[in-house]
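Note sheet for the following structure.
A protein chain is absent from this complex, but the other protein chains hold their places.
Note that the chains are named A and B in the order they appear, and that numbering of residues resets to 1 at the start of each chain.
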Amino acid sequence: MMLLAAPAINIDNAFLSGILGLIAFTLVMTVGVMYATWYERKIVARMQYRLGPTRTGPFGLLQPIADTFKLLTKEDLRPATADFIAFEAAVFAIFIPALMVFVAVPFTADWYISAIPMSLLYILAVSGLSFIGFLLAGWGSDNKYALLGGMRAAAQLISYEIPMILALVAVVMVTSTLDVYQMILYQDTVPLIVWQPLAFGIFLIASVAEVERPPFDIPTGESEVAGGVFIEYSGIRWSMFQLSSYVNMYAFALLGAFVFLGGWEWPFGTDIGWGYQLLLTMVKMSFFIFFYLLIRATVPRLRVDQLMSYAWKVLIPLSLYQIVTNGFVIVYDLPDVAFLLFSGLGVAALVYSAAFIVKRGEPRRPLTMVPVRATAKAAPPAPAVAADVVVEGAAT
Amino acid sequence: MTLPDGQDGSETSAERPEVTSAPAPENTPSGAEGARIEDAGTTPAVDPEAAEAPMTGKRDQEKVTDAEPKPPSAEAPAAAATGEGARPPSAEGEKPKPAAKAARPAKEPEPKTAPKVAPPAGSVNEILAAAIGDVKIEAYLVPDLKGTSVAVEVGRDDVSAVLTACRDDARLDLKYLRCLSGVDWQEEGLEVVYHLSSFTKPHKLTVKTRITYADASVPSVAAVYPAAEWHEREARDMFGIDFPGHPDLRPLLLPEDMTDHFPLRKDNPLQEIEEWQGENLVEGAGDDE
Partner (left out) sequence: MVTEQHDRSLEVVDIPINMGPQHPSTHGVFRMVLVLDGEVCKDVIPHIGYMHRGGEKLMEAMDFRQGIGYCDRTEYLAQFSAELGYVMAVERLMELEIPDRAEYIRVILTELNRLSSHFMFMGAFGIDAGVFATSFTYAFPQREYIQELFEEVTGDRLMYAYFRVGGLAWEVTDNFVQRVHEVLVHTRQGLRDLDELLTKNEIFMVRCQGIGAFTADQAIAYGLSGPMLRASGVPWDLRKDDPYSVYDRFTFEIPVGNHGDVYDRYLVRLEEMRQSVNIIEQALEQLPAEGPIVAEKLPRRLRTPPGEVYSKVEAPRGEWGVYLVSKGGDKPYRLKMRSPSFCNLSALREMCIGQFMADAVMILGSMDIVLCDVDR
């Protein structure tokens, strides 16, 4: 972990220190992802009347390691008709941007790989690259399910990029900076979730779609496209896809924790040392992670057109609303409470929107219950005697 | 529809009453075996009676030879002729069944067909007769789960008209096609059975039609009852009944190239196959040990 604090080990070459930090971070992240799967399996299992992994080590803690060995030793298959270059390149086109995000992420006030002045822009730009990998994998696999999955992934990632970026633009307007570090400093007393709840809500929803987790796991929907782009991948390549999916999840969780929850800042003073700072960051990040896991176990999957209409008809207008009201507050120099006021109104609309997309068309009528009366008496000792025939609501 | 070779269940089943009405057959294994093998080529029809005692399913030699007054398949009737020839000699009558019935009671104590009881007055068949006019129908009672219900036999060419009337006539209102079954009556040809029921009226109706092997085709009712679509495809698979007018009569349950073999016809010797398998399985088990 200490390698992360590249300045601390005094490597003059910024490039070299960045590379070293990235390598170290990749290793740490891999282990982190392994245990994220363990955590997820445990959490979801508890929600499902199950125990999750129990056999491998205490509480099944060695399960991720066993899984890793299984995945590494599985045969690595490539369909004979697959496009070699696209098929092989797709893995890296997804995996590398997922890790590159962390170059610009400040874990604590001192720990970061590289201090990029416009780090938010960098993070968004890099994370937006992954759809290329999905398209490559979908096209290169020479499989119709993969093709469908790739198209779905591209459409979904691009669609949800927009509300997410717009929501972050609203935050940028408030903080007047594109540097995540500066944004965290801005939240030294009050985290931005208080002033920008609508942007937070939009970011939360859009980030679930960006990491393709339920209910937005349409590109990989098991019951429809049977794994989508991953359908032809196996072994190490498949696990790299999974790895990048979880790394993405961490990335967006961290981003949310920094931009909306204040990262290592909290209202009770900032001089708390790097250990507590890291702890604060992790706790805030796990809020997002837990949210992702929670909804995975409980909600069904949206349909692809519903997904699109939710992004374009609900999230984007609301994020534009957030931007406009922010501009209004800033231009007229209203107190910060005005941010909360306008944004809160938007949150109400966001909450209602979920119900809004459901309640289209004619109103539902409940089931009609047709009563059936017993027409014969149960008379165990005596032979059955037909009682008066009373049939209400008989078949019409 | 062409008939597979050896389809002449007619001979055996015409005589089979004798076989089954006899007491439990006494087997002379070697002789019966030879007769059976010879028999299997020509009359492979599944004998519903033959496995009453599963271990002694083989037929008596005398019985088998009795049951084969005609020479074996060397001069089995040609495909086209079989359908007509399959009819018993009483085929000149309108319906073969009454004749067969009349002949039987003398020979066997247990009848092979249920007696046909005319439905009481006011039954659904009278409404049907009124609804379709001059179509000839023969109505009788069949058992229902509780009580009885009415079955009508109609000519093959009238099926569409009768079923359309059943569906559309307000007095009948038989809008629901429960089931469509093929039945192989061997010497009496094939039969298609339609079970209809009504959601508004208390009656239900069974419509039957008889066809010959040679001309095994019934006009499709998939246009009248869409429910019949898959049932007809299934009947086509299993019995080789053609349903002209069906939108898509590809094999449904069977492999797509299996269009010349009809498993549910009685000329498929399931029982012989099973016995053969059983014997070989036993032998195989012995070898292993």
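Quick notes on this one:
Criterion: contacts are C-beta pairs under 8 Å (C-beta built on N, C-alpha and C of every residue); 3 or more make two chains touch, one makes a residue touch a chain.
Computed from a predicted model, the values in this text were never measured in an experiment.
Among A:L16, A:V31 or A:M47, only A:M47 touches the chain left out of the display.
Touching residues on chain A toward the chain that is not drawn are 44, 47-50, 144-145, 147-148, 214-215, 217-218, 221-224, 226, 296-306, 354-355, 357-358, 361, 364-378, 380-381, 384, 391, 393-396. Panel shows chain B; residues 20, 46, 48-49, 51-52, 110-114, 142-146, 175-179, 181-184, 193, 195, 199, 206, 225-231, 234, 238, 251-255, 263-264, 268, 270-271, 274 of it touch the chain omitted from the view.
In the analysis below, only the chains that are shown with their structure count from here on.
Computed from the mean C-alpha positions, the centre of chain A lies at a distance of 63 Å from the centre of chain B.
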